[in-house]
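For this view, one protein chain was removed and the others were kept in their places.
Let's turn to subunit A:
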Amino acid sequence: MVHWSAEEKQLIASVWAKVNVEQCGAEALARLLIVYPWTQRFFDNFGNLSSPTAIVGNPKVRAHGKKVLTSFGEAIKNLDNLKGTYSKLSELHCEKLHVDPENFRLLGDILVIVLAAHFTKDFTPACQATWQKLVGVVAHALAHKYH
């Protein structure tokens, strides 16, 4: 089980309280598809992904980004049981969606950059370290049921 210090929990909560989940989720997913274009392979039915502008404006990307980040919010409510929280999602990503877990790490790093751009100097080194840890353990939990 992952240990979270009081300071880490505080840094997670204080950042999360100010995150617009819909906006941030949409942006993170859009950036994933733009910066790592091969990830578009999972979204053939999303319509127009032909340019950064198209991707950012794509309503399916926005909706899915919101879904993904909402799920992330669940992780934050259950920091002491991430593997349990993500057990079903992990199975889904493996058995139905066939997503290489490397993609979770890519998205995690992108999320950190989105937060950095949003919070600018308030996204301190301590904040980043905590969030890098968080996205790392979320990625690990999502990969846990892979076989």
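As a working rule, contacts are C-beta pairs under 8 Å (C-beta built on N, C-alpha and C of every residue); 3 or more make two chains touch, one makes a residue touch a chain; residues count from 1.
In this section, contacts and distances are computed from a predicted model.
Novice: According to UniProt, what is the chain that's been left out of this complex called? Choose from "Ribosome biogenesis regulatory protein", "SRTD2 protein", "Cell division cycle protein 20 homolog" or "HBAD protein".
Specialist: Hidden chain, UniProt protein name: "HBAD protein".
Novice: Among A:24, A:79 or A:112, choose the residue that contacts the chain missing from this document, as touch is defined above.
Specialist: Checking each option in A:24, A:79 or A:112, the one touching the absent chain turns out to be A:112.
Novice: With respect to the chain omitted from the figure, which of A:7, A:74 or A:102 is a touching residue?
Specialist: Here the residue in touch with the unshown chain is A:102.
Novice: Which of these, A:3, A:96 or A:121, touches the one chain of the complex that we don't see?
Specialist: Here the residue in touch with the unshown chain is A:121.
Novice: Just to verify: which one of A:12, A:34, A:49 or A:79 makes contact with the chain not shown?
Specialist: Residue touching the chain left out of view: A:34.
Novice: Spell out, residue by residue, where the missing chain touches subunit A.
Specialist: 27, 30-31, 34-36, 52, 55-56, 102, 105-106, 109, 112-114, 116-121, 123, 125-126, 128-129, 132-133
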